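The complex is shown incomplete by one protein chain, all other protein chains being positioned as in the whole.
For subunit A:
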Amino acid sequence: MEAVKQDQWEVVCTRSDLVVNSGVCALVNGEQVAIYYLPDTERKVYALGNRDPIGKANVMSRGIVGDLGGKLVVASPLYKQHYALETGACLEEEGVFIPCYDVQLDGDEVHVRAAG
């Protein structure tokens, strides 16, 4: 199992394509993935789907990141709801989620695991 998943990791860009304390968007296996770079956190990179489930547009990579009550969040640039970077859960609307993607830095490369 583990080996199969390993195969789904894809190199999408380099660290210099990321923007510190902000997001960019990559196209992974036909899906839009927002990648956030927070270099002073343990994980350093976080990835969520780029689609705003409330605003219904592909804009999440363009939101402001920060923290609320200790949770790392990104705010939708359309209607300002917050989504946890770790889980994709919306803080304001219960039951609303954005899909999470596995992401990691390997040296200068940014790897994202496409949804299976």
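The rule is simple: contacts are C-beta pairs under 8 Å (C-beta built on N, C-alpha and C of every residue); 3 or more make two chains touch, one makes a residue touch a chain; residues count from 1.
Keep in mind that, in the parts below, contacts and distances are computed from a predicted model.
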Field: Listed names "Phosphate transport system permease protein PstA", "Cell division ATP-binding protein FtsE", "Nitrite reductase large subunit" or "NAD(P) transhydrogenase subunit beta", matching UniProt entry of the absent chain
entry: "Nitrite reductase large subunit"
- request: For the chain that got dropped from the picture, name the residues of subunit A it touches.
  value: 12-13, 17-22, 24-28, 32, 35, 38, 51, 55-59, 62-70, 72-73, 75, 77-78, 80, 82
